[in-house]
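Here the complex is missing one protein chain, while the rest keep their positions.
Let's turn to subunit A:
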Amino acid sequence: MAVGTHGGGEPFMETGPPAPRGPGRNGGAAGRPAGLAEVVRVADRIREAVESVIEGKPRVVRLALAVLLAEGHLLIEDVPGVGKTMLAKALARSIDCSMRRVQFTPDLLPSDITGVSAYNQELREFEFKPGPVFANIVVGDEINRASPKTQSALLECMEERQVTVDGATYLLERPFMVVATQNPVEMEGTYPLPEAQRDRFTARLSMGYPDPAAELEMLDTHGQSSPLDRLRPVADAGDIRDLIEVVRHQHVAPAVRQYAIELVSATRKHPELRLGASPRATLHLVRAARAYAALDDRDYVLPDDLQELAVPVLAHRLLPTAEAQVERRRPEHVVAELVNRLPVPSPRK
């Protein structure tokens, strides 16, 4: 199922760095950049749109938006039926951009994702048929049902934003975001994502059950017709690109960077963790924090942003030790504990 307005799926082989079309950086001078107001305005519209479908989950929606603006990828993990796919689709649909959905199954092949080169008999040459990955937003449903080989086909796309097929490299569109959903790894018939691939997701979030009131309202709205059908795009890909550009130039004070580094390196030294967070995690954390600050109408990042994002951004990359597993200590707990323990940076006395 391919929905969207993808303009023919024509891959561009080579592009220079996209020129900032929006207001961009405001010289770092007084007041907040004008672009920030735009971010807040557009983000609010998207949020409203998504929240009309996903009720009672403002934090989840906000996090998803932050990942989008941080040019990251989102992994939604939860039990079936809590609205994982709904969130992914709502997010994609509220933005007027190309969106593809891939249902991951055990028999899915890598070429089903990236595309294939087929021989065109008329032109007598090989022609590249782009796969579903050539879209602004790719929704990978139940990603842990596919075989590791297929899963790893996503790797290159996600990190390098390009696809290499038969020696030819095709750049992906911007913005490019993979929203993958997966069932918890303990479920039957799943292939747990390898660490390397988990590390490429900026954040993992779980939906959680809605509270009774939200569930009741859901019964009402979903009773007549799917709210997804009524969802109209409120922004386009260009808008998002502008927003990303603004977010990139959010100010991160040295103390806050230091805090991020301390937070991440603390996971590497923690006795209950077998594998700590990677330097890429630090990068993702700060990026997401920039977006988070922008959504909060701030042109500077606070340690609060990092604290808020620490669990979603870091926890899925960590491997607990066997002892910790026996004691049912999950990486989420460890990260939350670190956040509670590490002193926030404060100016020198």
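Just so we're on the same page, a residue touches a chain if its C-beta (ideal position, glycine included) is under 8 Å from a C-beta of that chain, and two chains touch if they have at least 3 such contacts; residues count from 1.
Definition applied: contacts and distances are computed from a predicted model.
Here one chain is missing from view; checked against "Carbon monoxide dehydrogenase medium subunit", "Transglutaminase-like domain-containing protein", "Branched-chain amino acid ABC transporter permease" or "Heme exporter protein C", UniProt names that protein "Transglutaminase-like domain-containing protein". Touch with the chain that is not drawn comes from one residue among A:V138, A:L205 or A:V256, which is A:V256. Checked against the hidden chain, the listed residues A:R124, A:R232, A:K269 or A:R328 yield one contact partner: A:K269. For the chain left out of this panel, the touching residue among A:S94, A:N183, A:Q197 or A:Q307 is A:Q307. If you put the missing chain back, the residues of subunit A touching it would be 27-31, 251, 253, 255-256, 269-271, 298-304, 307, 339-347, 349.
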